[in-house]
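One chain of protein is taken out of this complex; the other chains stay put.
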Amino acid sequence: MSIRELWHRLGSPRWFFRISGPLATTLGLLALALLVTGTVWGLAFAPPDYQQGDSVRIMYVHVPTAIVAQSAYILMGAAGVVLLVWRMKMADMVIAATVPFGLTMTALALFTGAAWGKPTWGAWWVWDARTTSVLVLLFLYIGLYALRQAIPRPETASRACAVLAVVGTINIPIIKYSVDWWLTLHQGATFKLTEAPSMPPEMWLPLLLNVLGVYCFFGANLVRRLRVEILERERNTQWVRDLVAGAPA
Amino acid sequence: MSFDSLQEFLAMGGHGLYVWLSYGAAAIIVAYNVVSVRVAERRFFENARARERRQTRGSDGPVASSGGSRSGDGSRDAIGESTRS
Partner (left out) sequence: MSGPGRLFAAQFRRELTTALRSLQEALNPLVFLFLAITLFALGVGVDPEVLGRFAPGIIWVLVLLANLLALETLFRRDYDDGTLEQLVLLGRPLFVPVLAKVTAQWCLTGLAMTVLAPLAALLLYLPGEALGATLLTLIAGSPALTALGAVGAALTVGLRGGGVLLALLILPLYVPTLIFGAGAITLAMSGLEVRAQIYLLAAISVLSVTIAPFAVQAALRISLEQS
């Protein structure tokens, strides 16, 4: 199948529903394997940090969630562009399906950041560049969620969210840059949590596994949410009614 | 293995509270994301089946034969779907 053909087929929710069942299962199993390996490795086998001790093990959950939360927002921005330019039906479902995942992952990244900050900096909350950026990201997600809740019609709601997600995505790099600059101005904490170059392979390998695992989990979760979203939107079509009639009770 | 005993593993060199809080929260969030999709899926099928029943019962009323033919349509489509897939 050529890319062009795939692009056109993606416009058909029914086609996507038919092929996506095995995809969700595969991604889910992959995520399970990667996350279990990475987490056990990081928790029990990776060496403690020479400065932070065992609290560095929070990194294996904090860093992947923070990364995936940002990627999810950027994906929504990209889906928003696709929706507004090509009016592809699936794109607005992608936005609708990503908001709950991204919101919970951002909250988790903030919480684990706080739990890591307490033993490292001695305070639950420190205005460091990364945590501040993630906090702003959380507000961006809450805004999307609130806008979606405020508009009754689901199609209208996700198109409105698409506009907001596009504007937000353009802003994310500017926000990150401005927060970095703000930190140098106010001379906050100078001790960075993760310093990639000095990390030995026993530490960055499990981290990499967890990052890949959380991306697979995102993929699996997104596909499954999309499938439910498709059923809801297409519930009055014949193929969905047939599916309901054929499904085991 | 960087720990010698289970106690040491749980204590995390004195940072046990923070490490286990983080991993506990992660477990909750992951479980929420998995379960909420399942619940939504199940709710959709329940609602759809209830809708289907309401519609057949609604047309069942005075003229019994029309309801019968409709349910007949439904079963034919169900067979069609199963042969297609």
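As written, the chains take the letters A and B, and residue 1 is the first residue of each chain.
Simple rule for what comes next: a contact is a pair of C-beta atoms (placed from the backbone, for glycine too) under 8 Å apart; a residue touches a chain by one contact, two chains touch by 3 or more.
Not measured: the values here are computed from a predicted model.
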Missing chain: touched chains present in the view: A
Of A:36, A:123, A:170 or A:247, the residue in touch with the unshown chain: A:170
Candidate in contact with the missing chain, chosen from A:179, A:203 or A:228: A:179
Given A:143, A:219 or A:246, the one touching the chain that is not displayed: A:143
Contacts of chain A with the absent chain, listed as residue ranges: 84, 136, 139-140, 142-143, 146-147, 150-153, 156, 159-160, 163-164, 166-168, 170-171, 174-175, 177-179, 181-182, 185
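As a convention for this text, only the chains that are shown with their structure count from here on.
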Separation of chain A from chain B, taking each centre as the mean of its C-alpha atoms, in whole Å: 21
Touching residues on chain A, where the partner in the complex is chain B: 18, 39, 43-48, 53-55, 57-58, 61-62, 65, 100-101, 104-105, 107-108, 111-112, 115-116, 118-119, 217, 221, 224-225, 227-228, 231-232, 235, 238-247, 249
Chain B to chain A touching residues, read off their complex: 1-3, 9, 12-15, 18-19, 21-23, 25-26, 29-30, 32-34, 36-37, 40-41, 44-45, 48-49, 51-52, 74-75, 77-78, 80-82, 85
